[in-house]
Every structure is written in structure tokens, then in C-alpha cells.
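Yeah, one chain of the complex is gone here, protein chain that is, but the others are all in their spots.
Chains here go by letter, A and B, matching the order in which they are written, and residues are numbered from 1 within each.
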Amino acid sequence: MTTPDDKDHETQARRQALDTAPISLLETIRTQGRVWGDLAAQYGVSNPEPPWKINLDATCDVLGAGSCALPVLERRWEEDELSAELYADVPFPERQLLALAHSMIRRGLVNEDELTRRMAQVDARLKLV
Amino acid sequence: MSDNHKPAPMVDEISDFEVLEIAVRELAIEKGLFSADDHRRWTEYVHSVGPLPAGRLVAKAWLDPEFKKLAVTDGVKASLEVGVDWINSPPTKFGTPSDYCNLRVLEDTPRLKHVVVCTLCSCYPRPILGQSPEWYRTPNYRRRLVRWPRQVLSEFGLQLPEDMEIRVADSNQKTRYIVLPVRPAGTEGWSEDQLAEIVTRDCLIGVAVPKPGRKADDKRHVHPAVHPVHHDH
Partner (left out) sequence: MSKVQHDRTHHAKKATGIGDPQCFKGEAGPAKFKIGDRVRIKDLPDLFYTRCQVYTRGAVGVVAAVVYESPAAEDEAWDNTDKSEWFYSVKFRQHELWSDYPAVYANDTLETEFSERWLEKA
């Protein structure tokens, strides 16, 4: 016979493994990035999800397949934890994206500096006229 | 008619989130975590899945008792008849990393209502039902549905008789579930197409029941929030 609080043991065990301290790059995006809901309202677009959501879902899938660089269950657990603690005020799926980037940085799959540089390159490329 | 020639509105602005998504994907490809081609194939696959085949499966089962028997005994085999190959459709050819190839179709009766959850993370029968809705992924739904199913169902607008058995199916191992609801009154003589239209995603998860006249693509009135939330970023 158990109570629902017993389930927190699981959460506790996981918490030890994930560093939920804020990551500077992701904090900047969290506070300054414009979320899809706002953009869609401003531009009168009715699509409830941003066009990049499907790419994000595929990235999550493919990281859990093949090389299994980031197993699906762990990513989901970390996303739950980060959603509750660090990215609680960010809507979905922006929150899923921040959590994925957070998990990847903490695992050393990418590092913050190279991600910052790559974002600058991508941004410049997308804005090229 | 001139309205038809107006281009649909577009978001003419590049957000940091869009840039982050691309940057993460490109770095992962460069580092060999996956190939660009793997990603493209998965994107195509994710794009191809949705709730329509599961709705079709239910409609077929309502009309054909033999097919219903197959559906409740071998969900994977029954899925083939609605165009879903659990084993060979995903790019892995043995199921997706989170969706194993065992589908159970849970048959409701007038005395028994099934509802599906995954308390472990958010396992979902994606090959036949598409991407899970956001609420299905939340700890709120996952934690509370097993503990207070009636409370959660009533939040979805589903109030069920006291003596009806509510059976929660928790998919935390390799089986994935969809619900085969009771065919509602008022659908006598309907075609498979008509029936399939009223079997919406929520009916297949079990948090709603099909109703004649209630279709997935119905326009819903959206009431403006009384106290709207403003993002200051």
C-alpha cells in the first residue's frame, strides 16, 4: 500500500543526476526569445504550433534511435524536471526545445560556446537578403 | 472570390527559438549523433502519423464484428487494415524508440470505460494516433489520472455513473493502448466514413466519448480570456 508521495522517491533519484542550474545562453533565449503564440497572434497565423516543432520531434526521436545519444525516457524525465523548475514560465513547445538543449549541454553532447557561435551563424544565414 | 487569392498570412520574423532548433540539429549532425538523412527520414515519418487511422479502426470495428474480434486480439495486425504497419513504417523497421510494436485495443462496454495514461513518461501509440497532445505529457495528467481518474475525467467534461467501472490503463512497459468506445446512439445506418469522423483523438485516449455531430475538425468558439496572460518577453 503506497501513497502518491512515495513516487517522489523516483523523482529524487533522478534529481541527483541532472544539473538544473540555469545555463546563460538558454536564459537569454528564455527571457528574450519570442514564443510562437505571440508571433502567431501578431501576424494573424492560425497554426497552433511553430513550423520547427516537427524538426524538434524528429531530433528527439533520432537522438533516441541509432547512436542512442540521448535515450527517450531520460530526455522526457529531464524535460519534466526542467519544466517544473527552470522553464515553468515558457510555453510548449519552446519549453521542450530549451529542455532538450539543456540536457544536451549538461551531457556534453554540445557545449554552450559552440552552440552560441552556431546560433549566430544560423541567425545571419536566415536573415541574409 | 478575390479573398481566395490573398496569400495566407506568415510569420515574417525569425525567433531565437527557431534559430536554436536549427543550431542544435546542425551541431548534432556535425558531431555524428545522427545523419542529416536519418533526420529527414524521421521528420517524414513524424509528419505522416496522426489520429485518423485509429478513428478508422474504431469505425470498422463498430461495423464489422469479425474485424472487432481481430482488433481486440491482435491490434498490430488489425492496424494493417487501416494502413498502419507498426513494424515496418518507422525508419528503424522495428518500431520507434519509444513506441514498441504491441497495440492493445481496449473495448468499452456500457458498464466499462477505459482511459489511457503513461505514468512513466508519456508513452503513446504514435504510429496509429500521432504525436501526443501536450496535456498527455504533463505530470499533472500522469500523476493524477491513476489516483483520481474521475476528477481528471470530469475536468475533460466527462462525468460517468457511479457504478460504471472506470479502468485506467497505465502503459509503462511495451504495450501501447487505444480505446474502442461504445458506438453512440443516433449513428444507426451511418457509413464507415461518417463514423470515423466522430472518433476523435480524445475518444481514443479515453478522456471523451464520441457523439454524433461532434467531429475533430469542428470549428470551436474560442472565448477570449477574462484575465489574459501577457508575456513580457
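The working rule: a residue touches a chain if its C-beta (ideal position, glycine included) is under 8 Å from a C-beta of that chain, and two chains touch if they have at least 3 such contacts.
Only a predicted model underlies this, so the values are computations on that prediction, with no experimental measurement involved.
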| item | value |
| --- | --- |
| Of B:V46, B:I128, B:A169 or B:A196, the residue in touch with the unshown chain | B:A169 |
| Among B:I87, B:L158 or B:V182, residue touching the chain not depicted | B:I87 |
| Where the unshown chain meets subunit B, residue by residue | 76, 86-88, 92-95, 97, 100-102, 104, 119-120, 146-147, 149-150, 162-175 |
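Quick note on the criterion: only the chains that are shown with their structure count from here on.
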| item | value |
| --- | --- |
| Subunit A partner contacts - residues on subunit B that touch it in the complex | 8-28, 31-34, 38-39, 42-43, 45-47, 91-92, 96-98, 120-122, 131, 134, 137, 139, 143, 147, 231, 233 |
| Subunit B-facing residues of subunit A, complex | 4, 7, 28-40, 42-45, 50, 52, 54-59, 61-69, 71-73, 76-77, 80, 84, 92-94, 97-98, 100-101, 104, 109-110, 114-115, 118-119, 121-123, 126-127 |
